[in-house]
Each structure stands twice: as structure tokens, then as C-alpha cells.
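The complex appears here minus one protein chain, its other protein chains still in place.
A, B and C are the chain letters, set down in written order, and residue numbers restart from 1 in every chain.
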Amino acid sequence: MPVTGTEMLITGADLVKAAAFIGAGISMGLGAIGPGVGEGMAAAKACEAIGRNPREAALLTRTMLVGQAVSESTGIYSLVISLLLLFVV
Amino acid sequence: MFEIDPQSLVKMAAYTGGGLAIGFGAIGAALGEGYAAAQADMAISENPKMAGEITRNMLVGQAVAESAGIFALVVAILLLFFNVANPNLANAASLLGAGLCMGLGALGSGIGSGMPAAETCRAVARQPRLSNRLLTVMLIGSAVCQTPAILSMVISLMLIFLNYGDASAIKAAALLGAGLCMGFGGIGSGAGSGHPAGETCKGIARQPGAQSLLTTNMLIGAAVCQTPAIFAMVVSLMLMFVNFGDVPLNPTWAAFMGAALSTGLAAIGSGYGGGMVAGASCEGIARQPRAVGNVTTTMLVGQAVAQTPCIFGLLISFVLMFKMFPETAALSPSMALLSAGICMGFGAIGPGLGNGMTAEGAVRWIARNEEDTGLLMRIMLVGQAVSQSTAIYAMVISLVLIFVI
Amino acid sequence: MNEIGRISQLIVPVGGYTFAFNLDVIVMTWIVIGVLLFFGFMATRHRNIVPGPIQVMGEIIVSQFYVLTRDALGDKLAKTYAPLVCALFMFLLMSNWIGVLPHLFEPTTDLNTPLSLGLMGFVLAHYAGIRAKGFKKYMKAYFEPVFFMMPLNIIGELAKVISISFRLFGNIMGGSIIIMVVSYLTYSVLLPPFLYAFFGFFIGTIQAFVFTMLTIVYIAVQVE
Partner (left out) sequence: METVKQLQKKYGSMAMFIAIVLALALIMLGYKEMAKGLMLGSIFSVVNFVLMGESLQSRLGNPGRSGTMSFFSLMLARFGLMAVPLVVSIRYDQYHIVATIAGLFMVQAVILTDAAKRMMFSRQL
């Protein structure tokens, strides 16, 4: 039995949509790596700092959260771009 | 549309698979052994009198670390000389998948099992007296690191030798996906479980009395950090053996590939992150053996949370495998499903690693400052939860791609 | 394997729209609420200086969460929010544990439960923020660091609801799917009890705690 491709009907608009979906997946997928690692580092350093000086725990936690919120913004940009690709394109 | 003679297609897939298997397998072995050899060199320059003893330990460590490479070699040779009775597309896919599975699985284990060998060489230079005990622990550690490679080998041998009796193009996608999933899933766990093994060897040199505590902790930590590899194996087995019934080819092939990529890639971050946590806990116990209870508890909590991204990956995989998709002739629905898998898979790598780092920091400082265990564990959980949020965004995008589009 | 996604629904058409009520989830939620009410009743029935076992459990939970809230919010606000935080934790804990019993399942496997709890936390946090800082200062936070970042800041706030609720949902749902699949693969022998212990009790407790802590943290961030 010879191996053949299946019948597919690919139009220009379909191709654009397919590319947009793949782009959305890659945008969010790769965009999540950086913030994930970065926020993890921030939290690791906060744990270290609290371990050294537990009395400043409240201040350090707040600083950690602010730092994480800032480093998460690139992840949110990826999310926005993905949603734009999914629903606007 | 082009047509290929099925015999040559299968041969092509088998050769490519064999090449990938031995290629990745040799890279893993080379990286692990190269790292160990570099550390051994440093150890010898620190304490030249112990050169013989260090070379001895290095040799035994290398012999065990290389077994992942030998697994890859065996699979590669089998692939090169394997004759298929009635060649078809599904055979070709399963052979290619088998090669990828073994190669990538051996990559992680090769890197991971270099770490205990390296740390043992350094430790022997510092504490020549403990050479024999270190050797034993190193061997146990590096044998534990081989588990993901063994799981990969089991899956790839199943892919090569079992007859699935179904030569459809869907089965081909499922079998290729099974190989990919287990292969990627083994990388993180294999490389990650090198951390606890290495830190245990280092820790025994520092605190010989804590040896049994350290060994137990190493085994627990390594076993838990191999959970993502087992998740990947579950997905692979489902792709291989579950009868999905009469499903349309066009979006379903992409759903299977997406399911495989989702769990497989997600397991990389969680596996490696879990290994970092386990490594830190072994270091901490060596520093302060009395803190063992708190350190082990925190390690388990940290690893459990670090596996969350992988569980998200598994969730997406199961949705992709078991949701029925209507048949379509267009390209975009299948690309949406594939993209959902890629999105979740890559999106889980970073948060998995980040969660591992966070728990690593917390565990390390709980060993140094045991009174504040509760506080540190709380901060660790909040930090991990926040750094997971990008994995959750990826999951949301995946779910949108699956259900809304 | 077809039981994934099987939910009994009550569909009520109201003026052109249809409302679907997930009956199973509603029943499970009421079971959880009933158990908690019974626990609260038992814990406070005979209050003594020398407490009984149930009273001790209640006291530990309440005092622990009071301390947690006080650390994050300060004495004054803690008095307001600690009861809510404590109730949230106990509700989530019971919800995540209940799936261990046969024929029952976790209400948190339905996205609606965590999403509504997340929305509750979100509204509460912003209400607390407006009350503590005043409306003007509250609005000013959206224009940081520059004026045109406002849309992204709003999306960031909304994303918090998504992340907190999907985290709980993903973990509990993923756990129950893994248990189902492994039971299917091993014909329900040997492994499932350990998995129930791990996913039901261990992960369930951690995720309930994480959800509660994040709600406190979101309130604290808005109040600052």
C-alpha cells in the first residue's frame, strides 16, 4: 500500500489562521519561560534573605511580590499578544 | 501529492531514529563524563597524592554512568538492522519514535549521572579516608539516575517490537507521539536526579555521620523528581495502547502530537526543578543533620508544587487525547490543537524550573535557620504560586485553542 | 474512560438564554458546607478552658489563620478579614479532601467553584484597597509607571483571577484524571490508594493553603 497524503483543502485565509494559531501557541509558550524562571529566582532570593534576617519578613515578602509582579509583565505581554492573535487576526 | 515506497519509508525512519538515538545518547554520556573528568582533574590538582584513588572512583562511576549511552547504542543498532514484515506508515513512525525516545531519554540520564561521579572525585580529594563509602553511595546515586533512561528504553523497545495491528495514519501519529513524549519527559528527571546524588556524595565528605540520613533522603528526593518522567510514560502508554476508535484523521493527528508535546516538554522543567530541590535538601542535611525532619518535609512540599506545571501539561494532554474533534479538511483546526500542546509544553518549562529554584532557596535556608521553617515554607509557597502564573496563562491559551477555536 | 466531563445538568431556559446548573457540583458543595457547619457546631458546643479534641482543632485553625492574616495585613484589618480567610481555607480543604471518599468528588474539579472564589477574592481585594486608600489613590496605581500602561495594568489584575482559579482547578482536576487513568491501567489494584493519599490529602492541602495565602496577598497588595 503506497503512503499518500490525505486530501486537504487549504485556502489562503485558512493558512493565515493556522499560522496565527501556531504563533499564539509559541508566543505564550516561549513567553512563559522567562518570567517563570525569573520569578522563581526572585522568590529564591527572598527565601534566602528571610532565612538570613527573619525579622524583616514582611518587608521582604512585599519586595518579592513587587519584583515578581514586574517580571511577570512580560508574561502578560505574551498573553495579550496570544489573545490578539487568536481573536483579532 | 507525492508517494513513497513504504519499504524505503520504514528504512528511512529506522536509520534516522537510530542516528538520533546514538547521537543524543552519546552527547549525554559525553557531557556527563566530561564534567566528571574535569572535576576529577581539579580534584587531582588539589590532592595529587590521591590521584590513583580518584581515577579508580572515576572509572567505576564512568562505567555506570555510561550505561545510558549503551542503552542508546543497543536501541540504535537494533533499529539499523530491524526488518519489518509488512512495512507501512505506522511502522515508520514507531521506529522514528523509538529512536527519539531512547536518544532524548539517555541524554538526561547521561548528564545526571555525571554529577555524582564529579562530586565523589572532589570529595575523595578532601576526605581520602571515606573513599570506599563514597564509592558505594555514588554507585547507588548514579544507578538511580538511570531510571528515566530505563523507562525510555522500555518504551522504545515496545515501539520497535510490538505489533499494533493497526496501520492507519492516526496510529502512526500516536506512536510517534508516544516516543516524543517519553523522550522529552526523561530529560528533566534524568538530569535533575543527578543533583541529589551529587550533593549526597559531597555531603558525606562534609558530615560522615549523616550518611544513612543522606542516602535515604537522596532516594526519596530522586524518586519524587522522577514523577514527571512517569507521567510522561503514562501518556506514552495511553497513546500506544488505548483504542481511540473511529476518529477522523485530520484534526486528530495534531491532537495526538500536541498531547505528546504537552506532557513531554512540561516534564522537563518540573523534573529538573524537583531535582534542584532534592539537591538542596541533601546539602542542607549534610550541613545540619538535626534539621532532617523539617528539611525533608519542605522538600516534598516544594517538589509537589514544582510538579504542578507538569500536572497542567498532563491535563491538556488528556483533554487533547480524549476530546472528540469533528472532521475537517482545513489546516487551521489541526494547527490549533498542535499549538495548544506546544504552548502548554513550553509554557511549563520555565515555571517548573523557577519553582524548583524557589524551593531550593527555601530548603537551603531552612537547614541553616530551622526556627523559621514555617515562615520560610509560607514564603516559598507564595513565591512558587506567583511564579506558576505564567504556566497558568499558557494553560488558559491552550484551553482556548482547544475549546473556543 | 468516558466519564471525564460527565456532569448532570439542570437546564433552565429563561427568556431566550439557557442557564445550566451542574447538579452534582451543587450537591457536593452543600455536603462540604454541611460538614463544615457540623464541625463548627461541634467545636463551639461545649466551650471550656480545658478544650475537647474538636475544640482544639478549631482553635488551632482559627488562631493560625489569624496570625497569618495579621502578619500580612496588620492588627486592625486582620480582625475584619481573618474570619473570611479562615472559612475560605476550611471550605477549600474540605472540598479537596472529599474526593477521597467513594461516590463523592471534589466540587473544585468544576472550574465554576474556583473561579467564583477567585472572583470573590478579587472583588474583596479591590474593595479593601478602595476603603484603605481612598478612590483617588487607588486609581492612581493603575497609571504607574506611565500613563499608557493602564490597559496592561488592568489585564494584569484580571490575570490574577485567572491564575488563582485555574491553579486550583488544574491541580485538582489533573489529580483526579491521573487517579482515574491509573486506576484504569492497573485495574484499580495497588496504586490508587497511594495516589488518593497524595493527590487528595497532600496536594489538596497545599493547594487550599496556596489559594488562601494568595487571597491574603492580593488583599495586602491592594491595601499597601
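Simple rule for what comes next: a contact is a pair of C-beta atoms (placed from the backbone, for glycine too) under 8 Å apart; a residue touches a chain by one contact, two chains touch by 3 or more.
None of these values were measured; they are calculated from a predicted model.
A.B. asks: Name every shown chain in contact with the chain that has been left out of the document.
C.D. replies: Computed over the complete complex, the missing chain touches B.
A.B. asks: Looking at B:Met115, B:Leu135, B:Ile316 or B:Ala330, which makes contact with the chain not pictured?
C.D. replies: Residue touching the chain left out of view: B:Leu135.
A.B. asks: Which residue from B:Ile54, B:Ala123, B:Leu300 or B:Ala340 sits in contact with the chain not drawn here?
C.D. replies: B:Ile54
A.B. asks: For the full complex, which residue in B:Glu3, B:Asp41 or B:Glu371 touches the chain that was left out?
C.D. replies: Checking each option in B:Glu3, B:Asp41 or B:Glu371, the one touching the absent chain turns out to be B:Asp41.
A.B. asks: For chain B, enumerate the residues touching the unshown chain of the complex.
C.D. replies: Listed in rising order, the touching residues are 22, 26, 29-30, 33-34, 37, 40-41, 44-45, 48, 51-56, 58-60, 62-64, 66-67, 69-70, 73-74, 77-78, 81, 132-133, 135-137, 139-140, 143, 211-212, 215.
Everything below uses one rule, namely that only the chains that are shown with their structure count from here on.
A.B. asks: If you tally contacts for every chain pair, which pair is highest?
C.D. replies: A-B
A.B. asks: Provide the C-alpha centroid distance between chain A and chain C, rounded to the nearest whole angstrom.
C.D. replies: Comparing mean C-alpha positions, chain C is 24 Å from chain A.
A.B. asks: What is the distance in Å between the mean C-alpha positions of chain B and chain C?
C.D. replies: Their C-alpha centroids are separated by 32 Å.
A.B. asks: Centre to centre, by mean C-alpha position, how many angstrom separate chain A and chain B?
C.D. replies: For chain A versus chain B, the centre distance works out to 22 Å.
A.B. asks: Please set out, as single numbers or ranges, the residues of chain C touching at least two other chains.
C.D. replies: Residues 159, 217 of chain C each touch two or more of the other chains.
A.B. asks: Return the residues of chain A touching two or more other chains; collapse runs of consecutive numbers into ranges.
C.D. replies: 57, 61, 65, 69, 72, 76, 79, in rising order.
A.B. asks: Quick one: which bits of chain A touch chain C in the complex? Just the residue numbers, please.
C.D. replies: 57-58, 61-62, 65, 69, 72-73, 76-77, 79-80
A.B. asks: List the residues on chain C that touch chain B in their complex, please.
C.D. replies: Result: residues 1, 4, 68, 159-160, 162-163, 166-167, 170-171, 173-175, 177-178, 181-182, 185, 198, 202-203, 206, 209-210, 213-214, 217 of chain C touch chain B.
A.B. asks: Would you mind writing out the residues of chain C in touch with chain A in their complex?
C.D. replies: Going by the criterion above, the answer is residues 71-72, 152, 155-156, 159, 217, 220-221, 224.
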